[in-house]
Each structure stands twice: as C-alpha cells, then as structure tokens.
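Take a look at the structure set out below.
The complex appears here minus one protein chain, its other protein chains still in place.
Chain nomenclature is as follows: A, B and C, assigned in order of appearance, with residue numbering initiated at 1 for each chain independently.
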Amino acid sequence: MIIMNSEATKEEIADVVEEIKKYGLKADISRGEYRTVIGLIGDESKVDFAHFAALPGVKEARGVETPYKLISKEYSKRFGLESERRVVQAGNISIGGDNLVFIAGPCTIESKPQLFRIAEEVKKAGAHILRGGIFKPRSSVHSFQGLGANGRAGAEEALKWLHDAGQKFEMPVVTEVRGETQIDLVAEYTDIMQIGARNMYDQDLLAGVARTNKPILFKRHFGAGIGEFLSFAEYIAAEGNKDIILCERGILPVGKGKDYTRYTFDLAAIPAIQKETYLPVIADPSHATGRRDLIFNMSCAAIAAGASGLMIETHYNPSEALVDAQQMITPDELKEVIDACLRIHQLIAR
Amino acid sequence: MIIMNSEATKEEIADVVEEIKKYGLKADISRGEYRTVIGLIGDESKVDFAHFAALPGVKEARGVETPYKLISKEYSKRFGLESERRVVQAGNISIGGDNLVFIAGPCTIESKPQLFRIAEEVKKAGAHILRGGIFKPRSSVHSFQGLGANGRAGAEEALKWLHDAGQKFEMPVVTEVRGETQIDLVAEYTDIMQIGARNMYDQDLLAGVARTNKPILFKRHFGAGIGEFLSFAEYIAAEGNKDIILCERGILPVGKGKDYTRYTFDLAAIPAIQKETYLPVIADPSHATGRRDLIFNMSCAAIAAGASGLMIETHYNPSEALVDAQQMITPDELKEVIDACLRIHQLIAR
Amino acid sequence: MIIMNSEATKEEIADVVEEIKKYGLKADISRGEYRTVIGLIGDESKVDFAHFAALPGVKEARGVETPYKLISKEYSKRFGLESERRVVQAGNISIGGDNLVFIAGPCTIESKPQLFRIAEEVKKAGAHILRGGIFKPRSSVHSFQGLGANGRAGAEEALKWLHDAGQKFEMPVVTEVRGETQIDLVAEYTDIMQIGARNMYDQDLLAGVARTNKPILFKRHFGAGIGEFLSFAEYIAAEGNKDIILCERGILPVGKGKDYTRYTFDLAAIPAIQKETYLPVIADPSHATGRRDLIFNMSCAAIAAGASGLMIETHYNPSEALVDAQQMITPDELKEVIDACLRIHQLIAR
Partner (left out) sequence: MIIMNSEATKEEIADVVEEIKKYGLKADISRGEYRTVIGLIGDESKVDFAHFAALPGVKEARGVETPYKLISKEYSKRFGLESERRVVQAGNISIGGDNLVFIAGPCTIESKPQLFRIAEEVKKAGAHILRGGIFKPRSSVHSFQGLGANGRAGAEEALKWLHDAGQKFEMPVVTEVRGETQIDLVAEYTDIMQIGARNMYDQDLLAGVARTNKPILFKRHFGAGIGEFLSFAEYIAAEGNKDIILCERGILPVGKGKDYTRYTFDLAAIPAIQKETYLPVIADPSHATGRRDLIFNMSCAAIAAGASGLMIETHYNPSEALVDAQQMITPDELKEVIDACLRIHQLIAR
C-alpha cells in the first residue's frame, strides 16, 4: 500500500503508478476524502518500499501480507477509504445499506409466462431483485442445462425475458455467467452478474466479469474456506471493480450417512466475513438447505446472523419446476419469510 | 414395534416381553394414552413378526428400519406416544416447552468464589441453568484438565460447589461426565448430566449415564452426521431414558487455510433434527464459533433457526479464565443476548 | 443407449441420430467391432425408448441412469465398445497401457534455460512427458501467476519453449489451460491439455478444451466426490473426446489443527475409479502431499494402488523455484522414484 500526501498532485500519483508497473504489478487507486491510497496488485515480495517512500508526494509505503487487502476492512479503515460497509447499487436498489434486500425468482427460466408470473408474484411478496437461471451449472451433462444451452439465440431470448420482466415489475435482474464467452451477452441484459459457487475458483472468469463494471454477486464454493473465498473476491477487486456482493450458500456436509441438508449452511461465516471486509454479505438458504421446509427458519437465522439480504428460489408451483423442485417455495411463503426477516432485522439492528 | 390392543393385560404385555428376550433383544415399553407400544432394542433382522402378531393382546407387529426409532417423531406420532415435542424437566425448569432455556456459567470451575460470583451474575442476566466444567476433555494431556483431575476428593469438592451454587441461586446445574467411573459421583451432585462432543460415540458411557435416569445433555460430535448423532442418542433411549436434550455445538470446518470460526455452526441441523425426533434441541454458540465477538449474532441465529435454548460460556473476566478465554462473554453481554433471543423467539413462535 | 443391429446401415444410424436431435439431445456414436452404439447426451428422462426400439436397424433401446454412462466401464463392456482400459496416445507415449508413464517438469516455467535444463534432466531420469505451468491458478491475485500473465505474447513465448523442449528431448508436453480464451493458443503448442483441480467444475472450459480433440489430463477437484469427478469427465466425453486421463491430486484434509500434508491423497480412489471407468488414472503426489520428503513413499504407494502413471514436479534446485518450492524433488530423486515404481508395478501387474 502506498499512501499519498493529501496535497499529492496527479503527476505524483501517476509517477508512483509508473514505478509500480516497473515491477510487473498493477495499481489500484482508491481516493478517500482526505488522501489517495495506491494498492499494489500482484506479488509485492520483491518490491522496495523504501524507494517508494522516498518518491515525491508519498506519505507512507509498506507491504501488506493479507491476500485480500483490496477488500479488507482493516486496511480500508486505516486509510479512511470506505465506511464500515460498502453499499452496492443495482438500479435503484442498495445492497449493504440499512435495508434488507431480497432476491427471488425461479431457479431456472423455463418460459416467458413462467418468468413473468413469478416476477409479478415475488414483487408483490416484497422481493427487490429478480433472479432466474439461464446458463445452469449442472453436475450431469445429462441434466437440463437451462435455456442458455439452446445456442446464442436461445440464450438471448431468455435474457430478454429476464430484462423485460425486470423492467415491467421494476426490479433489477441477476443471472449467472458460467463461462467467459457468455460475459458480453449477459452483461447486456442484466443489472447484476452472478458467479456461481462452482466457478468461484475460475480466476479468468472472475476477471472477465469484473471488467464489465457491473455489480457482481459472488458465491462461495462449497469446498472453500473463508480466507479462500475472500482471496478470490480479491481477483474481482483487482480489476478495479469493488461492487461485489458476497453470498454464503452452504459448504460440504461433514459425517457419514445421508445428508439431512443439501449442504451445511455456514451462517457464522456471515459475521466472520463482515469483520474482514467492507463488502456486503447475503445468504442463499435455498441451495444451502435444499429443503423447502427449512427455508423459513434458516432465512430468519441468516438475517439474525447479520446478512444484508437473501436470495431465495421461488415458484408458483415448485413441484413442476425442471430444476431444484424440492427447495423452492411459493410466493406466499416468500412473503411470510420476508415479513419475519424484516422484523428480526429491526430487532438486531439496534 | 409391537402395538398392543388398548385392552391388553399386564400379563399379555409381559408375555410379549418374554418372547422378545428369547431373541436376545430388550424391550422398550411406551405407554400412550390409548395403547401400549413395545419397541425392540437390538438387531431385529431375524425376528418373526408374524409370530408376534399372533400373540394375545397384540394389535400389530412389524419391523422398523430406522436406527433411531425410539426417539423418532414419526413413530411416536403414528403410535400416539408423544406430543410434537418432549418437554424435559430439570428441577423446576422445562426444556423443550414454550419458553427458551439459557444455560450459562464458566467453561471450567476454578474456585468456589469464581463459581459463585458467576452463578449470581448469570442468574441476574436471565439464565435458568448453571453450567461449569469439572472433568474437562482436553486435546492435550499437557493442558489444564479441570478440578476433576485432582482425585476423587478434588472432584467431589468442585461438584459440591456446583451443587451449592445451584441451590443458592435457584438454578438446576449441569456438568460433563467424561468417563464411566465418574458417573456415580457426578449423578450425586447434578441435575443434568452432560455428555460432551468428544464422547458422543462412547456407547458404554452413554448407557451408563442413561441409567442414572437423570436428564442428559447430549452433544453432537464434530465429525458426526445428523443420522449418526440420532443413532447414538438412541443408545440412551434404549436404556429407558428419554430425557435427552440434544445440542448442536459445531462440526469440522471445511476448506484450506486458517479457520475463522472454531467449528462450523450447523444451524440448519436444528430444524432438521426437530423434524426427525421429538427431543428438544439446543445450541452452543461458544464452542461452535470460539469467538466472543460472534456470540450475539449466532445466538440470535440459533434461536431463529428454532433452538429451544442455548448454552453459553460466561465469565466476569473472560481473559483470566484458564480455558476458552477467547470465547466467553460477560454476564452483561449475556443479558443482551438473552433479551434479543427472547424477542426473536416471540417473533418466530407465531 | 441405442444399440444398432450389426447390419444397420449408415442411413439407419443417421435416422436414429435425427430422432435423438428432435428431443434436443446430442448423439454419441461408438463403433465397436461388432456393432454400433449410440449414446444420448442430455436429459433423457422424457425419451420414448419404445419408439426408438421400433426404428429400423435398432436392436435395443433403453435409458441409462448413471451420469457418467459414456465413460462407464460397465456400459462399455456390455456393448463391447472398449477393452478393459482405454489407452490414450500422446505422441509416441501410451497412457493406460502396459507401461507406467511418468510426467515431470517444473511447477512453473520461469525461463527458457530453466525449462531446458529440467527437461534434459527429467528425460535422463526416465520421464516420458514434460510438464510446465504457464497459466498458473493461484489462491492469491498477489502471487506470481506464471508467464501466461504476461499478455498473449509472453504466454506464447513460454508455450514455444515448452514445445521446443519437448521436441528436443523427445517428450510430448502438457500444460494447464485455465480459461476459455487460452484454449486455442495452448492447443497450438502442446500434446496434452491439462484442466486443473480448481477448474474441474467449469463445464464450459471442459467442453471447449474437449473440442480441440487433444488428450486431456483432467484433475479431480479437492472438494469433489468420485461420482462428481466422473460426471464432469463426462462433459468432456460428451463432446466426442474420450482421450481423458484422470488424475487424483488430493482432497480436502479432515480434522482440526495444522495439516501435515497439503491435501489428503485419496489413493483408494484410483482402483475405485478404475472399477467404474475404462479411462486411465494417474496420480500427482506433489500437490497431494505438498512435501518433498513424502514423494518417494507416496509415489510407490500410488503405483501399488494401481495408478497408470505419475505427475511429479521436478526442479534441479527446488528451493529457488518461484512456486511450490517445498514440494519439488530433484531429477536424481525422480530417478529413484521411477526405478522403485517400475519394480513395484512389475510386482503388482501379475
């Protein structure tokens, strides 16, 4: 990190950036109210910080060990860069601010009428953002892969439905980008780009999506520790995009025998991550539990744990859905969840 | 399971029990309002249920596959034996009833004044049951093992303090029994016997503690799936003791790198277990998170998930405690936790 | 699976393929010595197999449940399609045949002299295939990312070195493809395309790499069960590319406390996978253990478990390597490993 004097000039900053590039590193420039801080992106182990400290306009220069320094609350606070919690803006919805945010919609978009009916009903139930899967990551190539599998035209048609449903019912929309070649297309039609749990480690995809400069909903891989999760979020931040919404969606179950929940919902990760980073954290009880009958309780628990919002798969008739039928709830049930969560949030946010 | 006719006589029941013994099995007799159900304990794979069905007084006889049939909500409901949730009584405190129960106290009893001061303060903060470790399970033989390590006399002295503190501040008391030879001594002085996570698989200890007929606080091992946890609770029930309080206290973390929480707090296990069994389920945020700064949020989350109560390590000066200093909270903090939990419980228990 | 009569005509086969496409599915045509089998790729749950069975030239038509049917040994045997073990050919090296195959080279290519010196020395030690990382997957954006990070020109230069070293020392070469945009470039210069553990779930990358029709070295993710690993290998096979070399490289450690090995080397997965699929399986003791002092024993163990070969990171001076210094061995040590493995293989391959 290189902290510039408050009176440092544009030229002095540019000179520092030039010096950084000589090491084969990139610069991340953060302008706080009172000073500018330049983060180094890449391996800084061979950087001569004493040299930087002596450059004109530089107040302080020193190495930072943590692999997620750009999104670190500690460094952000120390340098006066971010408030306690970054508020990510998607359309007119703020994520990470004072109000809870609810993202709802079908697991998978199957048809225009299906999507529009669900959009209307989740909006009425209190949801703020509309979700719908188009490029579905699936464990088996022999399972339904979403409308994104129907070539570029099929994908684009579904993306348009999503966009139009968002317009009609006044909700920003989010869908998953599974591969690098889908980035441009998805960016054209959505407000938030989702990177799914299975792709958390895909650093090229992360960088590519980051460069759209759209807000990114970034899900934790089920085999990833918290430190790893944040280190990969740093790949997004390193492209200059800090509009990252972190999402806990369950980790690998432990123990022999059948799994009573689809994954282990690691709710303590929510406040633990909030101590580490200023990024907002939401939770996905649908994938974490995989059980419709646990959504109410686990949604309430996630909010009590401190989540800034929830993503919940919703369908007017869960049992007829092509994917994830056993974990979707109805719009009526969603309304109950949202109502309870709002009241718990009020209690917690003393 | 063998369901007797409502008019079955004592003799007919005794005859069925005799027949069961011939198979080398034991009988678990449950008397519901309208009928008596006899569960078979042991391997029933070679049992001739048709033969049982033909015995006088028998209404129905059939094998049950689940390894935790005696504590199963499904079977209990089918046979009209238990209500939705069993209420375990410890002194004048009901666990699993309408009211939340808070168990608090030091990780480890270090002295009489330490215990009495904490007892007084947690009572004032709203706790219902007093905890305090005497026989401490430790990862290292070179760590402080609790006063139980000071021979029988030392253990008994600490047990008396616990008992007396419970009397003085009107709280039932609970402490852990770590080995079979400690059972009688601990039973003499405590209201609830705790079996710790590390001993969950110790079936001889389970059976021995069960036979005291005291309520048992039974903690899930950090490597155990939910099915395994319930199957070992069945070892307690098989001794005729169904006053079992199940406790979720965290499972093994997943992922590389440092652990941000001591264990993974598996909160979805709480409602999942409640669907399987009529036994009450509580949670232990202290051991699950290992972090004082997460106790408030994760306590609220556990109650939102549906827990019937919490066990929280408390100390007037956490930093001077010999064991678990980093995860204990003060009585003042406990009060905040209890207050928030009570309000959340009201919201959830619609 | 649709099994054609031995005398089925090209036209009859084409008609079946047409019918398959009507369901939105793809066809995988396998021509065995005596018959042709057409696998369905995609969700066959709504397929009317009776209709297919009635088509001209069809002998039998029926659904297959397993998510990895195309690479399944069971189905392959039943339909007489593959021998016990598929032999994957890379240049003049056979993987999965009677002889063990050793892949060696540096973790990361750092310079032309480094690579050429290592290539020469591992060849002398008995290695058959040269490895060298260019696009390095790293946990931290602040770590050295390999020469692939130096733009397309930098990547291409390193790829040429790899290609030339392979030519000079007569070894096919392999390197990892981390993102879709790298596929064409890497395919131009290498004999085998590696998909790393972190990208195992990246189905778009898998499909893209598969379509190069080069042999693919496919590594198991550290959080993946065996069934999942095979289901994702099926994504490669579904593109018509069955030249897949599976690689066990360690899974997430279990238990609290420091990890004595980097990952848990799941050696029993090797014979277990070999019972499921005809694809060859190799092992990577370097990443699995992360410890130079365990490579000898664990290489021998992997061969004893039945592996068809090993991939071992090698460097003439491990301590000066930029990445993975603690797990690389010297060419002299490699020679000892290869010698011992060859003798164990002889013993095992009775």
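What we mean here is this: contacts are C-beta pairs under 8 Å (C-beta built on N, C-alpha and C of every residue); 3 or more make two chains touch, one makes a residue touch a chain.
Quick caveat, the model's predicted, so the values are computed rather than measured.
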Which of C:Tyr75, C:Phe265 or C:Tyr278 contacts the chain that the document leaves out: C:Phe265
Selected from C:Ala165, C:Leu206, C:Ile226 or C:Leu279 as touching the chain missing from the view: C:Ile226
Touching the absent chain when the full complex is considered, from C:Ile3, C:Ala301, C:Ala321 or C:Leu334: C:Ala301
Residue ranges of subunit B at the interface with the undisplayed chain: 24, 40-44, 67, 69, 137-145, 150, 178-182, 198-199, 201-205, 208, 221-224, 228, 231-232, 234-235, 238, 252
Contacts of subunit C with the absent chain, listed as residue ranges: 222-228, 251-261, 264-273, 275-276, 288-289, 291, 293-294, 297-298, 300-306, 340, 343-344, 347-348
Absent chain, residues of subunit A that touch it: 222-223, 252-256, 259
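One rule holds in what follows: only the chains that are shown with their structure count from here on.
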Per-chain CA centroid nearest to the all-protein CA mean: A
Inter-chain centre distance, subunit B versus subunit C - centres from mean C-alpha coordinates, in Å: 49
Centroid distance [mean C-alpha coordinates] between subunit B and subunit A, Å: 38
Approximate Å spacing (C-alpha centroids) for the pair subunit A, subunit C: 32
Residue list for subunit C, restricted to those that touch at least two other chains: 139, 222-223, 252
